[in-house]
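Missing here: one protein chain of the complex. Every other protein chain is in place.
Labels for the chains are A and B, by order of writing; each one numbers its residues from 1.
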Amino acid sequence: MSASSPILESNSPTGPIADRWANHRFDLKLINPANRRKFSVLVVGTGLAGAAAAATLAEQGYSVKSLCIQDSPRRAHSIAAQGGINAAKNYPNDGDSIYRLFYDTVKGGDFRARESNVYRLAEISNQIIDQCAAQGVPFAREYGGLLANRSFGGAQVSRTFYARGQTGQQLLLGAYSALMRQVASGGVELLTRREMVDLVTVDGVAAGVIARNLVTGEFERHSADAVLLCTGGYGNVFYLSTNAQASNVAAAWKCHKKGAFFANPCFTQIHPTCIPVSGKHQSKLTLMSESLRNDGRVWVPKDNTDRRTPSEIPEDARDYYLERRYPSFGNLVPRDVASRAAKAECDKGRGVGDSNLSVYLDFGDAIRRDGAPLIAEKYGNLFQMYEMITGENPYKTPMRIYPAVHYTMGGLWVDYNLQSSVPGLFVLGEANFSDHGANRLGASALMQGLSDGYFVAPATITAHLASGKVQRLNTDHPAFAEAEAEATARSSKLLGVQGGRTVESLHQELGQIMWDNVGMARTAEGLKGAISSIRSLREEFWNEVRVPGEASHLNPSLERAGRVADFMEFGELMAVDALAREESCGGHFREEHQSADGEAARDDENFSHAAAWEHKGIEQPKELHKEKLTFDYVQPSTRSYK
Amino acid sequence: MRGNLGRALSASIGKKAWMAISGLLLVGFLCAHLAGNLLLFIDQDGSAFNAYAEALSSNPLLPAAELVLATLFIAHIALGLKVSSQNRDARKVRYRVSANHGGRTPGSATMLVTGVLILVFLVIHLLDFRLDDSTHGDMAAAVRKRLGSGSGAWTYGIGIAALGLHLSHAFASAFQTLGLNHPKYDNAIQLAGKGIGVVLGLGFLAFPVILYFSSGAA
Partner (left out) sequence: MKLTLNIWRQAGPESEGQFETHALDGVSEDMSFLEMLDLLNQKLVMSGREAVAFDHDCREGICGMCSLVINGEAHGPVKGTTTCQLHMRSFSDGDQIVIEPFRAAAFPIIRDLVVDRSSFDSIIMAGGFISARTGSAPDGNAILVPKTDSDKAMDAAACIGCGGCVAACPNAAAMLFTAAKVTHLASLPQGQPERQSRVLSMVKEMDEQGFGNCTNERECEAACPKEISVATIAQMNRDYLKAAIFTD
């Protein structure tokens, strides 16, 4: 936290930014094709990053093992991404370029991402589209047969490729099919319903993992010369998020405890257009594509005592607060800005719905202007989904929306090679921290997952495999026995408490602490309170949790308990990081650091760094390592949407 | 894949294709059969029908034609039983509640039952008119006698109703199985299938109904 914090080196290449990736690849050592099969690579997770990496590494000839927590790799949560994937193809001839995508991403991330990484991402974006088209991803096409593009998330160019509202699904199924091709040919050994429960390191180098077979309950040892962690984000620390139920931080957290630094955990993205919470029973939040804001107008009643139905509230009694506060961008301000504004209105008591925790997204004007059929053509499936969940018809009454946790920009710290601070442990996709800075732009998550999986890690893995650090251990090494014994003991401990609270109720309570204090707006006081609340809740968890059944069979309660136990530790780190970052940037908004008109105030002088935390024991303070961010190409400026 | 033709055609889709082809050919036979039978109503004394019966039975190609027909029937039935038994094996534990999702029809849900009924009926029918030498000579009178009786009318009525129900699903199903379907033609084929079921069903049903009520037995 002090100026004396250790400095972290990113191993980024230098020189002209456009040549960095090419030069770096040339500098990386190669491994002879005949020798590759002698190297074992373990890929944990089968989302975009994991499936793409496993398939590609197997194509290259490595011996790949792939672990998947669900019953099939096709279930990974990448599948739920709706909007699209960006690429700098400039097919629409509207002024896009690799440099512009790079520029927009650095700026969109509020100048908290590494320039070299972002440029590489923009550069690779084009190859991703080519690769996916070749795999048979049914991208939207124009009548002439060319790929179609749309503008997304307020971007000024049309660079988003899409497959209806199911782009994530189609890209994942593409990666899944590439993976299954390798499984069929013997290049990949696929193990499903396996949860990684620990990383095994020997002399600080990754040597494999311990996984639990979720069907039999057995703990398994898997050794590998390199481990690729592709396990997604940690949004479920909030209990309610748009993540899938199985999305968790456990694998990353175990790596953190074994020496991998965790960077910028406080950078979370809150998506503004989600279906609001309907009651305490709710288990998940559903995202509505932000394309809705192209035609919908956001408003709340001016008078917070106004309980009339929306149709009875006349124009002059409505406050279209985004249009009022941000006249030039209006309803299309970026996600973080829109989310905070909705929260601000609700905090003033102007929220609508039974809980007063939602705002209207009104299509009345658009329907009057374009007619219901045109609106139905654009948003029909979303309206249908909304009605299915809420029982309200958005053609007749305004939708109600509220922000929800959607994506986490923070993650395990990695260098330019995607290698973590544990040699031999690489981290890909949402699980790492690298490319989005403090705020992710729409349609960039899919791009990063596939970039890491198809192109970056398969090239950079030799940074470890050819480094001479590979130990070639098998699972007989005592480190495996030790890690397995720990995992077994932990599982017995969870089953042994037999207290008076369910895992869900404890998770829900943690989520509430996180949402109230480490959510859209944070204060030093709130964060300090959260840290102590989390600590006492963690204690309560271990004294009061009740996990039924046994460890020797499929036991979803036990799985969930293990994951929540890790969230109980991780949540504290998020709050610690948010407290240490005395500025507002992107998804991180500290109320103490705002401009006179309530906008985020960044502090480049003191916080132009990635904050990478080192674990020192669960009750010990973490050690902060700083990776200084330098901007050679895009000069930090204030984001303004007024 | 060369040389795998036999294997490919004995796989699930292959078996279904054979069933579809044999079934469609049998439908062709039924059409011809109905057309011939209608001669019974042309005159009062049955001479046209008898002449037709005589021409058929004295045709030197009859044994070959009968062999083909028998092969089609046996293949269709054998494959049907094989497919049904595989289908039963594919779900060993049944559902406690089994609701119609909206695709099944009375015809589609009863294919095995109607198929077995048709088989039983076919045997009776052959015993009645093909294997009983006493009918030869005045076939028309034999038909009138058999179908004019109460038991005959019921037997033929039930057999023919089963046939109609079977066809209401079979015809369109065969097109789908052979891949000769497309959303553009689907409605037309479905309609034609139902139509064939109704036309052949009512056409054949006319015999027991008319003969029974005109025989004075009613």
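Note that a residue touches a chain if its C-beta (ideal position, glycine included) is under 8 Å from a C-beta of that chain, and two chains touch if they have at least 3 such contacts.
All values derive from a computational prediction rather than experimental measurement.
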Legend entry - Option touching the unshown chain, where B:Leu34, B:Ala109, B:Ile124 or B:Ala192 are the choices: B:Ala109
Legend entry - Candidates A:Ile389, A:Ala489 or A:Ile618 - the one touching the absent chain: A:Ile389
Inset, instruction - Have a look at A:Gly15, A:Gly204, A:Pro327 or A:Pro548 and name the one touching the chain we're not showing. - result: A:Pro548
Legend entry - Among A:Ser97, A:Thr192, A:Thr488 or A:Gln512, the residue in touch with the chain that has been omitted: A:Thr192
Legend entry - Chain not shown, touching residues in subunit B: 1-2, 4-5, 8-9, 11-17, 83, 86-87, 89-105, 108-109, 111, 169, 172-173, 176-183, 186
Inset, instruction - For subunit A, enumerate the residues touching the unshown chain of the complex. - result: 52, 55-56, 59, 70-77, 79-80, 89, 91, 127, 129-136, 138-147, 163-164, 166, 169-170, 173, 176-178, 180-181, 183-184, 190, 192, 215, 242, 244-246, 278-279, 281-284, 286-287, 385, 388-391, 454-455, 458, 500, 502, 504-505, 546, 548-549, 553-557
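Keep this in mind: only the chains that are shown with their structure count from here on.
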Inset, instruction - Indicate the whole-number Å distance between the mean C-alpha point of subunit A and the mean C-alpha point of subunit B. - result: 62
